[in-house]
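If you scroll down you'll find the structure; I have some questions about it.
Shown here: the complex without one of its protein chains, the others still in place.
Let's look at chain A:
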Amino acid sequence: MAAPLLSTALRGARGGRCFGTAGVLWKRAAPLGPMPNEDVDVDKLEVLEKYRSFARYWRQAERESREPRWWNTYRKHSDPPAEPQTDIGLPRVRLSRAKEIKERKRILRENHRNAEMERAARLRTVLIPLDDVRAEWERTSGPFHKQRVAKHCGVFRDLFQGATFTPWVALRVQYSQEDEHLVPVYYGNMVTPSEASSPPAVSYEADKGSLWTLLLTNPDGHLRDADSEYLHWLVTNIPGSDIKAGKEMCHYLSPFPAMGTGYHRFIFLLFKQHGPIDFSQDARPTPCYSLKMRTFSTFDFYRKHKDAMTPAGLAFFQCRWDSSVTSTFHQLLNMREPVFEFVRPPTYHPPQVKFPRHQPLRYLDRYRDTEEPTYGIY
């Protein structure tokens, strides 16, 4: 890089047209970190451990591609670096680890001695009981997986402005239909508004004498302000797991995602109360069909009561428009139904240049305000 610059400078100095080198933007400096493959000793290639298979190489390549690098990457540009997350949930209750490991090792040893299991594995007929697996998963790694999915659906970002919690309490929410069919709500599945028209059956494990709060909110559906949510259901001071015995501050309103707006998240939050709390400020009148009264902010609500309760359970579903939403708008909310249409952002064109290189004549069409195409006119 230095040699061509020097020769052009000399050519300029000797005669002919002068060539200024004031436009040099780069200067040589040491790299800001280790270069890739610096640790590979090229002289001793026979001693080096080879991959011997593509699968091993690919697994290593995938792992390396996820590593953060010191040079600028697209990942650094598109994903902002993760800030340390404040944990607002319940503290983890760790049982005796040594006993747990001993018990698990015993079970695994029994499995290995079991001839039937060995035969089933060999003949590939083994089918593990999915219900038992799910029950065990809810107890062990379920909360972490639910937290991960909720983080990707933006639940913590929109409801708590970044603060996360691990939902230790398994919240089971089921909508029952007319034909005794049950529609469960897990972490992100699809439920239609007609299925969700009546309040669901909520159950969770609770100690006797503990108080809970259940909240159903929609952070996406607000028709006036993009940053606030709609409150669909608020039941407070629930003793144990009996929802009917709790005080209903805001009665249940079925979901109403407007047509054309796509999928809305409806999030069930279960808070564990440390004692009886006075929620009279959050009480809504009994038939509350005013969207202004239903406008809600979970962050402000939680901040007001954060000393007295902690989030313990989470369940959410995705919901889109269907014909029952029209009747909700017309009958319950007493308003005309809003209909929206998806508007694409305008296509990006780089800033216009006076002498574009290797561009067709329709380059000018991209920057003209009026619609005058330069092709298809003859």
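Assorted remarks:
Criterion: contacts are C-beta pairs under 8 Å (C-beta built on N, C-alpha and C of every residue); 3 or more make two chains touch, one makes a residue touch a chain; residues count from 1.
As a working rule, contacts and distances are computed from a predicted model.
With the options "Scarecrow-like protein 32", "Vacuolar ATPase assembly protein VMA22", "Large ribosomal subunit protein uL18m" or "2-oxoisovalerate dehydrogenase subunit alpha" in hand, the undepicted chain maps to the protein name "Large ribosomal subunit protein uL18m" (source: UniProt).
Per the touch definition above, the residue from A:Arg52, A:Lys208 or A:Arg336 contacting the chain not shown is A:Arg336.
Here one chain is not drawn; of A:Trp137, A:Phe299 or A:Tyr363, the residue touching it is A:Trp137. Screening A:Arg66, A:Arg94, A:Lys244 or A:Lys354 for touch with the missing chain picks out A:Arg66.
The omitted chain makes contact with chain A at the following residues, 54-55, 58-59, 62, 65-66, 75, 78-79, 104, 107-108, 111-112, 114, 117-118, 120-121, 124-130, 132-134, 136-137, 140-141, 145, 148-149, 152-154, 158, 186-190, 219-220, 223-226, 258, 261-265, 288-293, 317-318, 333-336, 338, 340, 342.
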